[in-house]
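Excluded from the complex is one protein chain; the other protein chains are retained at their positions.
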């Protein structure tokens, strides 16, 4: 909801005056920005400072600046916009802070900088206060300019539910959207959150970049350099469209294969171990956790491949070649016959590519947070597993029929290198073959049992357990 | 927010020790998975079991296994991971459960399997406990592997608000996102939720599949079989692209018509009845509730139609035909003249198609949950109704201008069957004509009155009502 806190005057409702006045310790940038925004939204703001007189000069108009003790007495809510290193000064005024709501808004400079979160450290320093963690994910710059597109979310956590409620109400009144994160244990995650820069995307991006560079060089070598060396032709203009349009589909299919490979490996590992209660090796865990990102990178490459393909007939080079071939046919009085088989083949791989891309886009849409939140686990598994494998099958088929029998003509290999498209096919084919084996009824049944809690070593005991009244909830697979 | 519960050691904060220890009844798969996850997130976990000694073997390391009574005494929160059929054993230990928070995590095997929800049944069985429904939408498999993309949402409901708050805090601490669903009455829906498999999509998918098969056979008959029988030509390769590219647009336009038809029927029914306070017939209700899904299926077919159309110039068949026609022209020394009219017509239907598709995509984007939640009812009505009819108009125009006068040349009909595109036009044209009638001022005014609460039979009374101070809120149409 868009809120218009255009009212710059503090509201003067006699009732609940103390509720509407908020104390801020710290007159640094973030403290001032918070005060500015609170003032705009109708709160009266009191700053606590060591030098109230000099501080006033810096502060937004309409606020009071008092000593820490005086300021704290005027409000039941104190926002602590002070660096963690200076929390110790609070120990001198613990008696004023007794029972007050103390809001820790601090961030650190590095992820996991301290062993305990700033908010938990604050709670230990001032045990009498009700410590709430909030506002650290909001940007001072955004608070002042009002451009709050991405940073409306304010994560709030506290061990005191009443205090948390009060802070949540303040967050609402400021036009921000509070996110209750539970008890103060969550503070560590909340403090780490604003320091992250796409942590889940890093590995997939590196893999993708590496593959892209490799495949590009491969294509550049067999295309441009081969032509220049062997035929003395300069076809360097192919760098801008023709070669990318080989790189994108190859890397995309590879990545799609890599998205489904860890699931297959995990299933084999569970089959081999005969239990699901042992952790996977770390590399497999990390790989499984970034499958979504791998898939989305692959989708973006598939999208680029689609557009690069659709512009083919617009390109000067292609138009030139087409008209040249027609002119040559006429000059030589030679008409090529229509080959039904060839029409079938080309139309098939185009159709498979389109359908594959379509299901791929569907998968991408269901991985949007709001869509994946609106479907349940059963539906998600249906989409990601069934539709995912269908996509992989269609895209692999697309590449196979596109390539047809070219990979067999060693005579046409350039410098003994097979055509580039073959690079993309190894991983997806392995995944599809392994998956085919895994869904044969006998193996599938065993995997299902394992995922429902069955264990090779404790067969008898599980049997007893059922009789005991403790039940494996089969719906919760 | 990504949470990193990498800390496997239980936190040992002296303060609130009991708060941080959680008891689980049931050592089945889901009970064990919950315990595993809770342990990871810093809780201490105590299992309650009939045979604590044998149970220990199965449980994650670091947990305690005690008898039910002993375990319950150690914690104020008890997760009940036991099948509904075995709830009766709780009646023997009601005194220990008095005042405890009892969390029902169970699911059923079928939708509406029992008359009352498991959680309500539990509340009747142990009246002294504060029953909370939670965790049933999370998958055991996902809890263990940490791949929680789709299943982060935990629906929580309870009649005791304090108990609900405690469970919500636990859910947060586990890195899941709690969804407050109100009082325990909601438990039934929450228990049905994970059993659903796209219930709203079923009808639209059946309709779509039926239409697709019918139109495909129609096109196959008039295209491929007709050619084979009458002209002896094998054009079966058209199955992969040419025929789908007839089927997709035809079915898409039909479905788009069917999306807007029920709204028109409902308006006519209300006009006829003179009131909005009578329920629609069941079939109309069901139809109206799946309009969004119908529209999205139609959009996906339109998307496929767009790509199938854009690949046309890449296809071997098309390129062959083009070069063939040029060669023929030259050999016959015959140049076709540029027909301005034809350029107008083809460009127009292409432009209408593109604009129609564009608005269609816009409609699709606004139906994403996060987008439709960010707009209010007035804006939603504007988009879905105004833009929706504009889309229908543009797409129908696209088909009409594409078809032009072909439907009138009976001589060119194949086996007396009209060209396939005419199939798609009947429903949209009916909808558009009816809509045109409905938006004529006099009829529109009456419908608006009815939708604001006016009733044919109670004209006088409504008049009185207004004077009475009970007011129809006209903004809430």
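Lettered A and B in written order, each chain numbered from 1.
Note that a contact is a pair of C-beta atoms (placed from the backbone, for glycine too) under 8 Å apart; a residue touches a chain by one contact, two chains touch by 3 or more.
Bear in mind that the values here come from a model prediction, so they are computed numbers and not experimental data.
Although one chain is not drawn, the whole complex shows that of A:204, A:244, A:263 or A:403 it is A:244 that touches it. Touching the chain that is not shown, out of A:213, A:327 or A:417: A:327 (per the contact rule at the top). Among the residues A:93, A:140 or A:264, only A:140 touches the chain that is left out of the figure.
Checked against the full complex, the candidates A:22, A:168, A:355 or A:450 give a single residue touching the omitted chain, namely A:168. Across the entire complex, the residue among B:193, B:248 or B:421 in touch with the chain not shown is B:193.
The chain not displayed touches chain A at residues 1-4, 11, 16, 26-32, 42, 49-51, 54-55, 57-58, 60, 81-83, 85-86, 89, 105-109, 136-142, 144-147, 149-153, 165, 168-173, 175, 178, 193-198, 234, 236-238, 240-242, 244, 300, 303-304, 307-308, 310-311, 313-317, 319-320, 323-324, 326-327, 330-331, 368-371, 373.
On the side of chain B, the interface with the absent chain consists of residues 155, 157, 159, 161, 179-183, 185-186, 189-190, 192-193, 196, 199-200, 266, 276-277, 280, 285, 288-289, 291-292, 306, 309-310, 312-313, 322, 325-326, 329-330, 335-336, 338, 340, 342-344, 346-348, 350-351, 354-355, 357-358, 361-362, 367-382, 384, 451-453, 455, 458, 461, 464-465, 468-477, using the contact rule stated above.
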